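Removed: one protein chain of the complex. Kept in place: all other protein chains.
The block that comes next holds subunit A.
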Amino acid sequence: MPLTDEQRALRETVADFATEHLEPHAVHWDQTKHFPVDVLRTAAQLGLGGVCVREDVGGSDLTRTDAVLIFEALATGCPSIAGYVSIHNMVARMIDQYGTDQQRHRHLPALCRMDTLGSYCLTEPDAGSDAAALTTRARRDGEHWVLDGVKQFISGAGTSGVYVVLARTGGPGAAGISAFLLEPDTPGLSFGPNEVKMGWNAQPTRQVILDGARVPADALLGGEGGGFRIAMSALDGGRLNIAACSLGGAEAALTKAVRHLTERSAFGGRLADAQALQFRLADMRTELEAARTLLWRAADALDHGEPDATPLCAMAKRFCTDAGFDIANQALQLHGGYGYLTEYGMEKLVRDLRVHQILEGTNEIMRVIVSRWMLREAA
C-alpha cells in the first residue's frame, strides 16, 4: 500500500510536532501527572481535534488510513497524549456522524479546536467487557432526561467539556441503551478522584457520577435505543487509532534500543555486534512492520465500508497492541538497568503501552469479536 505525497506530509508534520512539543516533556508530564491541555490546543491547530470530522464544523475530514498514520506519528512523542487525543476524536466523530445539525454546530467547532475536550463514558464499575449489561439509567421526565449511575475509568473526566454517556432507557440488553451528550454544568453530574495508575499518567482517569443528572430532551444522541450501536461503531475507528498509538510507542522504543546498542560496549565490543541482539532487533522490526501492515489493511477496510471491517479492526487492535507492548518491553530489556530508570524514558513507554491491551475492549474481547464473526460466517 503506497502512501500518497499528502499522507507522507501528514505523517512528517505530526512527527515533527511530536518531536518538538511532546517528546521533550513526556517523562515530566508522566511523573507529575500533568495533563497538558495547552499543548492539545496547539495540536488542534494542525487539525488533530477532529481528524475524521467534516469540514463545515472545523474538522479535517481525513480518512481512517490518514488517521492511523497521524496517530502513530503522534504517539512517537507520547502514547498517553496520543491515546487521549484518540478518545477525544472518537467523541467528536460520534457527534459528527450521529448528531443533529444543532448538536454538531453546538459542540464540534470547539471540540475541533480542542477548546473543549471530549470523554467517552461506556464502562461501569460492574460492566466493562460486558458493556451491554450496563445499569446506568436514564428516565424521561417531561422535557428532560434524568440519569443515575456511575461510569468507571473515564479518560479526560473532570477536564472535558462534552461527555457522551451510555445509559439504559429501555429493557435489558443492547437494544435498551441510548447515548446522551452531557456538559459539565449539568446538575447532578460530578467526578471521582483522579485514579492512581500504572501508566497513561499525562491524562486524568476518573469516575463520572450521575446522581439525578438532568439534561434537556435534545441531549439524546442518535435515536432512543440506538446508543449501543453508536458506541460500538465508534470503537472500530477508536481501536485503529489505539493500535496506531501502540505502534508509535514501539517505534520510539525501538529507535532508542538501536541507539543504545550501538553506543554501549561490553565484553570488548559494541553490544550491537552481538548477533543474539542483532537478531532480536530484526525480530522487533519485523513484528512492527507486520503489525503496521495489518493496521493499514484494517483502516482501508473501514474506509471502504467492507463487511469484515469490524473484525479486521479487532484483529489489528489485538495484534498491534500486543506487538507494541512486547517490542517496548524488549527494548527496555536491551537497555539493561538503564531501561528501568525513569530518566531514560523506556519504562514509561512500557507502562503506557500496557493499557492499550486492556482498553477500547480487552484483547480477549477482540478475540471474541473475531471468532464470533468467523463462526457466523461458517454457519
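A few points about this structure:
In this text, contacts are C-beta pairs under 8 Å (C-beta built on N, C-alpha and C of every residue); 3 or more make two chains touch, one makes a residue touch a chain; residues count from 1.
By definition in this document, contacts and distances are computed from a predicted model.
The chain not displayed here is annotated in its UniProt record as "Electron transfer flavoprotein subunit beta", chosen from "Leucine/isoleucine/valine transporter permease subunit", "Electron transfer flavoprotein subunit beta", "Oxidoreductase" or "Protocatechuate 3,4-dioxygenase, alpha subunit". Between the chain not shown and the residues A:F17, A:W145, A:F180 or A:W200, the one that touches is A:F17. One chain of the complex is left out; on subunit A, the residues touching it are 5-6, 9-10, 13, 16-17, 45-48, 51, 55, 60, 62, 66, 70.
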